[in-house]
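All protein chains but one are shown in place.
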Amino acid sequence: MPLSPDQQAEVDELRSAPTQTLRATVPGIEAHLYKAMDVLDHGFVRVIDYMGDDSAICQAARVSYGRGTKSVQNDEGLIRYLMRHWHSTPFEMCEIKLHVKLPVFVARQWIRHRTANVNEYSARYSILDREFYIPEPDALAAQSVVNNQGRGEALSGEEAERVLRYLRDDAMRSYDHYEEMISQDGQQGLARELARMNLPANIYTQWYWKVDLHNLFHFLRLRADAHAQYEIRVYADAICEVVKDWVPAAYKAFEDYRMGGANLSGTAITCIQRMLKGEKVTQENSGMSKGEWREFLAVLE
Amino acid sequence: MPLSPDQQAEVDELRSAPTQTLRATVPGIEAHLYKAMDVLDHGFVRVIDYMGDDSAICQAARVSYGRGTKSVQNDEGLIRYLMRHWHSTPFEMCEIKLHVKLPVFVARQWIRHRTANVNEYSARYSILDREFYIPEPDALAAQSVVNNQGRGEALSGEEAERVLRYLRDDAMRSYDHYEEMISQDGQQGLARELARMNLPANIYTQWYWKVDLHNLFHFLRLRADAHAQYEIRVYADAICEVVKDWVPAAYKAFEDYRMGGANLSGTAITCIQRMLKGEKVTQENSGMSKGEWREFLAVLE
Amino acid sequence: MPLSPDQQAEVDELRSAPTQTLRATVPGIEAHLYKAMDVLDHGFVRVIDYMGDDSAICQAARVSYGRGTKSVQNDEGLIRYLMRHWHSTPFEMCEIKLHVKLPVFVARQWIRHRTANVNEYSARYSILDREFYIPEPDALAAQSVVNNQGRGEALSGEEAERVLRYLRDDAMRSYDHYEEMISQDGQQGLARELARMNLPANIYTQWYWKVDLHNLFHFLRLRADAHAQYEIRVYADAICEVVKDWVPAAYKAFEDYRMGGANLSGTAITCIQRMLKGEKVTQENSGMSKGEWREFLAVLE
Partner (left out) sequence: MPLSPDQQAEVDELRSAPTQTLRATVPGIEAHLYKAMDVLDHGFVRVIDYMGDDSAICQAARVSYGRGTKSVQNDEGLIRYLMRHWHSTPFEMCEIKLHVKLPVFVARQWIRHRTANVNEYSARYSILDREFYIPEPDALAAQSVVNNQGRGEALSGEEAERVLRYLRDDAMRSYDHYEEMISQDGQQGLARELARMNLPANIYTQWYWKVDLHNLFHFLRLRADAHAQYEIRVYADAICEVVKDWVPAAYKAFEDYRMGGANLSGTAITCIQRMLKGEKVTQENSGMSKGEWREFLAVLE
């Protein structure tokens, strides 16, 4: 139950009191506002605010291109053009603010995206809750044997059980000791900023995260990708659902050019040209390393 | 007449069609939306969109500080605390988007503030309008004799007249030649991206500019300051009027701590301590250079 | 003659006094240090300082990937891998500082790359020199008839002559009036910060520009590209020569993956797959617009 009763009451109150505005509004994302989308066992993503819509992207592009842009292209065509040619500034004209609850090890990956605004719950100042991420059995993956940075099949049987037991027991014991250390009952109590260091990286934290659409797309391209760690990908997937309802034309262009597309080297382009002329191209005569060739074939299949 | 009839019609239409939203809204800034505030002879500032309000700043701060913050301080006190201690991230949770029309030499200063999103009218792609900034007589200032980067009294008489004549005539002639060069009437016509180089820096351009409140305050501190060039200061002043109506508590704290405050060196603090103990402190025994001492006295007066 | 005798003397002095350092040094770029590479008629690019080399990129990547990385891949293979997978942070570990003299209209495009450090000559504080960019005859291009943002053939005959006359005469006259306005000979003299607004956008300015290698590659990808305006492309080309001598492995990967490569949409990938299976694909059955199809064919040729 990611939202506390207090938080749920707050959501209900906020959602019952619409006001009037002259700003651009988007019914699709209004329907998401404040509601928590559950992610993992205790996490969530909530839309707190947004600015702009598909038209705002075009409006900004048309300031740049001035007269005549309007007649040439409709909004969807213009947005595809901007995405194709990496004209990123019009996408920066849209902004979204999310409230996210997430495990610390996910937060550590997430924060590497620097062009965003963040306010995180402070464990120097406040006491963390007893909430830890414990994977579902099918997310309890073995180390990949082909990729240092990847996962293999799910563990099973005794091995899986032992892992879950360790994760649960260590989390609970660490938290018990955290509470004991900060307790001021019959003792001074350790400073919170020190006691927190005993807590493992699967404890949940939360933050407000505000980002423009261009940088959000960059985040989603890397984190909604098959190579991203599962535990951050589920957050990216949840955000994709929101973006699709917020700026449908931009999201569609993003899906085609970024998520579904490929970035090919000059060497790879030359190979395609040769193949289209009927030449038999192999790794050996391609000019690519084995790794590159494997990735290249994966694109063509 | 900074807004064209077309633009005015667009404003009227947009302002007549409020929609409902669940987001935070601020009546004070809604009243500004889309309306152009005139600046200089042909320029303007228009609010296109905004995100957040005073409460959003506190809400983000309270995520950081967790339980208990609410009881300790009301919103205004919390905002003053955040401003005093340079806790800047909660202010980043508010965002504003402006449409600005401004002379190129002002745009060149403005763009140096890097943490913002910009879409500018493209003179590669489109044709610039025949609009130039010509100062009012009282803004026609002489070079300061004490400060390389400053202004003295307004010019007068023949000197003022000659300056105005030069500015007007050179602008008109440059624009005539610009038009002649790009004309495709009986000739090929020079590329726009080349022809524009003949135009002087007082020609007007326009852009969409989107920035968070923390970075906007930084901009305003430098550009609404007495040391800023008059022609950018009038834009900063116009934006101050908007911010005051948008986030009144944050603006008040900004005024007290940033605009009305002073940043004193350790040396200056020591001098104040000595003065309060009754000691006679002079530039010679202050440890400050003459320039520093002059600025220090100006703070104490 | 872009460098003044004073500047040349300074270069000579600096180049004659090597010192010892324990930092990574690169003979290839040491040979460029301080020397001005001429660009356009009065401009230049000078390398002032640099940090890091190809090894520094790998060293940073190996901190990330820890044990075992060294055995798997040599430096060149690792750098190609990083480039292919958009692992941009190791490239940020290299930094370069340039002194650039360039026309104002080029500076206005350049400054849009925000992630860099800049100190520009101040025309509020100082007096600009009488130096203007006047294009060579073969750079005097007509407006493209197919692309609003492009150039056609070079102008010729009387039209070319008139354009050059306008550019030269307007520049000289504007500068004469600039000098007259700021003169304090028998008059007060207009403030420099005002007088400069009379100067056209082909006047030269200069700045120190410092950027990390990742952001420099982004700049070069956009500005050394055939779609970039010729007058900024020649600066990008000059910088490419420097980067090639500084980080040869990184530059080679950049050339293959960014300059020579292509970013294809999911739709385009599907078309290639169909073509490789022998299907006849046309614009009509491709799912692409006419513009996209034209760009797609250009990649395959």
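Chains: A, B and C, in written order; residue numbering restarts at 1 for each.
We take it that a contact is a pair of C-beta atoms (placed from the backbone, for glycine too) under 8 Å apart; a residue touches a chain by one contact, two chains touch by 3 or more.
Here the structure is a predicted model, which means the values were calculated and not measured.
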| item | value |
| --- | --- |
| Chain not shown: contacting residue from C:Asp75, C:Glu92, C:Asp176 or C:Glu295 | C:Glu92 |
| Given C:Ala61, C:Leu102, C:Leu199 or C:Cys240, the one touching the chain that is not displayed | C:Ala61 |
| Interface residues of subunit B (partner: the chain not displayed) | 65, 68, 77, 80-81, 84, 86, 148, 222, 255-257, 259-269, 272-273, 275-276, 289, 291-292, 295, 299-301 |
| For subunit A, residues in touch with the removed chain | 103-105, 108, 111-112, 114-115, 118, 122, 124-126, 133, 135, 140-144, 148-153, 155, 159, 162-163, 166-167, 170-171, 173-174, 177, 180-182, 184, 187-194, 196-202, 229 |
| Residues of subunit C in contact with the chain not shown | 14-15, 17-25, 30, 33-34, 49-52, 56, 59-61, 63-68, 89-90, 92-93, 95, 97, 99, 117-122, 125-127, 206-208, 210, 212 |
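Keep in mind that, in the parts below, only the chains that are shown with their structure count from here on.
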| item | value |
| --- | --- |
| Interchain centroid distance [CA atoms averaged], subunit B/subunit C, Å | 29 |
| Between subunit C and subunit A, distance of the C-alpha-averaged centres to the nearest whole Å | 33 |
| Touching two or more other chains - residue numbers and ranges from subunit C | 148 |
